[in-house]
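Here is chain A:
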Amino acid sequence: MYLWKYWRESRIAFLAGLLLVGIFLSFTVHGHVSVSGPGGASDLRHPGAGGEVGQATTLLLLFFYLQIAPLGFFAWLVGSFGVGRDLGEGAGSFLFTRPRKRAVFVWSDWGVGMAEVMLICIFANFSIWMMIHRILLSMGDPLGGRVVFGDNAVPLSAAMSMSTAGGILIAGLIFSVTYASTVVVRHARGVILSIGLFVGYLVTGAIAHHFWEAVSFPSLTLHAFTPYGPNTGAGWEIAARVLLLLIFPLLAQLSLERAEL
Partner candidate 1 sequence: MSELVVETHALTKRYGSLAAVDGLEMRVERGSIYGFIGRNGAGKTTTLRMLAGLSKATSGSARVLGVDAGRDQIAILERTGFVIDTMLLPWMTGKDLVRFNSGFFPRWDHGLVRRYAEALEIPMDRKFKKLSQGNKTKLCLLLALAQNPELLVLDEPTAGLDPVVTDQLLRVLVEDFANDGRTILMSSHHLSEVERVADWVGIVDKGKLLLEARLDDIRSHYRRIRVVGERLPLASPEMLAASSAEGVTEYVVSAGAEAFAASLSRQGGTVLEVLPLNLSEIFLVLVGKENHVPVEVLA
Partner candidate 2 sequence: MIVRVHPASGVPIYLQIESQVKHAIAAGALKQDDALPPVRKLAAEIRVNPNTVARAYQNLERDGVIRTVQGGGCYVNGQSSGLLKSEKLRRLQPLALQLAVEARQMLLTEEDTLKLLKESFIELKEEPAGKSGEESGERA
């Protein structure tokens, strides 16, 4: 009943997100394949690699960083739904005279939104996984389901899992910050605040780094890959990033609990 509300509000955005990701995927793969030529020699080979298999890695990495755009956009869009928007539309006095704690509203919204974000991320990554898998097969799969990183042959599954984790974390962060912004601002236009926060963070980081090279702000994206493969020490970083993205709905909850409506 309340979860259903969020889904109903956001389902068009969700379907649009699937479509968006689909388009993005086909452009990425298509673009990459046409640049490097299927099965042919190319400058994108990794040295010491099994030639064509190096392309799969490139595609994977390309995808990993490019996915931030559509996934992030979708996450930002979905962050505009929920109680923040409802408050902006004047429905606050109705919602908050229902017998539920205000925290329940926040976490229900966040939960459904996060689930949608995760589904889109998994869809995107899974699709690329399938595509890369097919490319490998078309080349005879010389490394047995593995892709090349430097001198290592890493299972595709490990690499794709890391990519999925990275996608979920950055999209999740964008969603959490955006959702919290709409709640704090008590209006759907909190999404603008969210853009401001991200841009501000990046710009400040760039300026700080420019003047003091030693200073560099933590990256917004997961450090998922080293030149030798998926970052096996990423466990702590993943945990920290999960905590980070939980802080925002918590802030939203606290803000709402103190609010005079």
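Keep in mind that, in the parts below, a contact is a pair of C-beta atoms (placed from the backbone, for glycine too) under 8 Å apart; a residue touches a chain by one contact, two chains touch by 3 or more; residues count from 1.
The set was built so that all candidates are chains of the complex that A comes from, given by their letters.
Here the structure is a predicted model, which is why all the values come from computation and not from measurement.
Between chain A and the candidates 1 or 2, a touch occurs in this complex only for 1.
On the chain A side of its complex with candidate 1, the touching residues are 1-2, 4-5, 8-9, 86, 89-94, 96-101, 260-261.
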